[in-house]
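Working notes for the structure below.
Of the protein chains in this complex, all but one are displayed in their positions.
On to chain A.
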Amino acid sequence: MFAGVASRDPSLYFFSSRVQELLFQLNDRQHDLVFKPRKLGQKLEAPQYVFMTDEDLDKERRRIEQRLREKLQVPPVLGPRKPIERVLAKDPRLEGLHDSKLVCIDISPDLSDRKRMITVREPDGTLRTANWNERGRINQIFLPVDGRTVTMPKMFEEPHLTECLDREEYVSVLDRACVQFEPDDPDYIRVTSATYDHVDAARLYERLQSTRHFGALAFYLAWHRRIDNLLLYFIQLEKLNQAVKLIHLYRLLRSAEPVSDQTPPTRQESSQSDGYSSSSDSGSESESSDSDSEGVQLDIIRDYIENASVKRPVLELALQNFQHLSAERRRVEREQRRADGRQ
């Protein structure tokens, strides 16, 4: 949960471009899965075959990259919202005029739903702004969003939520939560936290891979300092790039200063993380591209395992297995090349 008076606000870290880029890179980005069509009752069209020049093809590839970014936009991670009610006026002389509340909403189409004016006149004459619950319902009645219901579906209440998660319908639950709730709604935070916990416990990370929710899952785990299972998953799949990026994300979110776009990546960042001193070498190299050598990547991972991991023996074993496997592979390749050379 992101709740708590003294706890930090995740939105101060989430919107930084470096965190966003890490969340994007952590995703598998398999085009088939990202662009999987949604069944929304629309009429299906036959595929089009088009002849293209090289320039057209490049243009199309850039367009696809752009659409990929849009499809993988991570739902914003915010702390729970604060109450927004305030009394505007008190008119005791209006008491008894109506026996129910009256709600006023400004339905101008160019306003943001979060900033729209919604006020309530109580039967006792008090005029106040609407609370978040009322705002959600009234917005949905007058300016409906497709896929959202006025009242919260029972699917998000217990025991139905647990039953859905036990059936491993993670993407379905998360997609619907994104449509139904605002990101700072305590119910949204509750539902998404329960889903990420379930995914983490079952180790079914591949269900969320190539969806927008994988970034949110990685942020959640890194924020709550529980990246060990996901790290193990990456190591076992031999995705050292992703493992290193996850550790960088963990370090960014642990730093005392909220990450801002203005400050360039520096060595100070890694040393600021409380209780986690990493070598300055790996700190500065951490921001470089995917082409880090395997040795450097292994150093970064080993550093994390020794200093900050909870499941140290399991991770060390997995890393050892990986090293044995890659050494074996290199030996086999060498022998193959030697044999080919002889022929």
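Operating definition for what follows: contacts are C-beta pairs under 8 Å (C-beta built on N, C-alpha and C of every residue); 3 or more make two chains touch, one makes a residue touch a chain; residues count from 1.
The rule is simple: contacts and distances are computed from a predicted model.
**Student:** Which choice in "Calcineurin B homologous protein 2-like", "Small ribosomal subunit protein mS40", "EF-hand domain-containing protein" or "Cytochrome c oxidase subunit 4" gives the name that UniProt lists for the one chain left out?
**Tutor:** "Small ribosomal subunit protein mS40"
**Student:** Touching the absent chain in the whole complex: find that residue among A:Lys90, A:Arg114 or A:Arg203.
**Tutor:** Within the whole complex, the residue contacting the unshown chain is A:Arg114.
**Student:** Just one of A:Glu169, A:Asp187 or A:Glu316 touches the chain that is missing; which is it?
**Tutor:** Looking across A:Glu169, A:Asp187 or A:Glu316, the contact with the absent chain belongs to A:Glu169.
**Student:** What residue numbers in chain A mark contact with the hidden partner chain?
**Tutor:** So the residues of chain A touching the missing chain come out as 9, 11-12, 15, 38-44, 70-71, 73, 75-76, 78, 112, 114, 146-147, 153-155, 160-161, 163-164, 169, 172-173, 175-176, 178-179, 183-184.
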